[in-house]
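Every protein chain of the complex appears in place save one, which is left out.
After this line comes chain A, so read on.
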Amino acid sequence: MSVLLAVEDISKGFPGVQALRDVTFQVEVGTIHAIMGENGAGKSTLMQVIAGALRPDTGRLIFDGNQLQLSGTRDAASKGISIVFQELMLAPNMTVSENIFLGAEPRIAGVMVDRTAQRARAQAALARMGIDIDPDIRLGELTIAQQQLIEICKSLVHEPRLLILDEPTSSLSEADSLVLFRVVHDLKASGVTILYISHRMREVFDNCDYVTVLRDGRHVKTTRLSETDPEEVVRLMVGRDLAGVQRIRPSHDGKPVMLSVRGLSDGKRYNDISFDLRAGEIVGVAGLIGAGRSEMALGIFGAPAAPRGEIVLEGKPVRIRKPGDAMRLGIGLVPEDRKQQGLVLGMSVGSNLSLAAMGLGRLSNANFVKPIAEGRMIDGYVDRFRIKTPSVDQLVGLLSGGNQQKVVLAKWLAAKPRVLIVDEPTRGVDVTTKAEIYALMRELARDGLAILVISSDLPEVLTISDRILVMRSGRLAGEIAFDDASEERIMALAALEHADGPPHPAPATYGEAEARS
């Protein structure tokens, strides 16, 4: 095998932080090469250096035998290196074909967009990737998974030899990820080399050939995945053995039912949802992206309220019209997207943390904030959750993803709920913080909190849940008891009737394969 890219002694510093120190490794032609490391390990910085978005302070990049001098991502793209960023960089108001050729439109006489050619070429590009999507459809009408594929399609316009994928599956469910991997494997077969950043261990072991582990900006190891195992990779990433989070058998017989949901429907995205949640119980909700899990949770929380169905709290039917009602009844919701829905990024850690409790009239007297009580409460949670922040006055937007997630959790716990719904508790959070968040949730359940966890991360649902509800196309497909729980059972329930569902890029074979295995 020959080397496509050699990274030699790359260092990159930002004011106050050395992001990369003397990173050296090689990427072989035609392989899928995973880059792993905790948040802040320097993965993204390294990828941006390789893709020309950042200039290294020292070191060289040797691409295909020649030293690279990149002036920007455009330059890198013209030399055969494309990057797909974690956040989608697409315009939802434009069509699929317009998005694919954004900035690289085929032209007539240099000024007018050649729409016919653009459309034909987009169709060809989609067909090459084996995706059945109408190039004239508006991008905003596609699912997130489909948009992710369009993003990859867009990066392929420049016919890259090296494609960098920065956490492409972080907002995809397992089944949607399979489609993405099929495309990635096709690309590999056609000779494209892929650098793949992910936090999902299993995904990496199932699909990649090599892994490079970074820690604190340093290169730790590059190895064939066949010569290592997940435990070793975690150890390399964290720099120590991580106390694995064990499954714990539930023992909540005789604990009272805290929340009962009966026949909850909005008529569109979720229908006839009924379940019970006991005090001290952690119930997982699994399912594909778009199965209606988050919408159902928001329906319980009154944002917006479900038009039909009954919610019973500790035996009493309650009426929840808006989030304020749910909060007064002791229901909290940690939303899926912490930046869009969970936090006010321009406000301090402290103000974010006390916002929910304050809305309930706590920490204030005749509407005047009690600064001492507030400060004490905030410090208490920062200590207990080990939130890493230079001060409570720091803007929450400047914290790392894991610490932001802890702030959202703390904000809701400060409101002293009896029922807590947590949507994607650890999305984009590194392994150490993940373990901390799981431990916290366990501790809270032990103290009697009823917790409903929505997660697209199968190992997470399995680890944390006492039992698992599975949703499919807006309905409860089934419930899996603690002893019967396995990834196969979940996927079988989540994806069984997949092909009958709304238009979706996943070919039926994947759903069936999952169901059979």
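As a working rule, a residue touches a chain if its C-beta (ideal position, glycine included) is under 8 Å from a C-beta of that chain, and two chains touch if they have at least 3 such contacts; residues count from 1.
Just so we're on the same page, contacts and distances are computed from a predicted model.
Undergrad: Just go with whichever of "Pyruvate dehydrogenase E1 component subunit alpha", "Na(+)/H(+) antiporter subunit C", "ABC transporter permease" or "Sarcosine oxidase subunit gamma" UniProt uses as the name of the absent chain.
TA: Per the UniProt record, that chain is "ABC transporter permease".
Undergrad: Which is it among A:Ala303, A:Val318 or A:Ala373 that touches the chain not included here?
TA: A:Ala303
Undergrad: Of the listed residues A:Val84, A:Ala356 or A:Leu493, which contacts the missing chain in the full complex?
TA: A:Ala356
Undergrad: Kindly state which of the options A:Val3, A:Met112 or A:Val369 is in contact with the chain not pictured.
TA: Checking the options A:Val3, A:Met112 or A:Val369, the one contacting the hidden chain is A:Val369.
Undergrad: Determine which one of A:Pro15, A:Gly191, A:Gly254 or A:Gly315 touches the chain that has been left out.
TA: A:Pro15
Undergrad: Taking the entire complex into account, which one of A:Thr73, A:Ser260 or A:Gln394 touches the absent chain?
TA: Of the listed residues, the one touching the omitted chain is A:Gln394.
Undergrad: Please output the residues of chain A touching the missing chain, sorted low to high.
TA: 14-17, 19, 39-40, 301, 303, 322-324, 326-328, 333, 335, 340-347, 351, 355-356, 358-361, 364, 367-369, 388-391, 393-395, 398-403, 411
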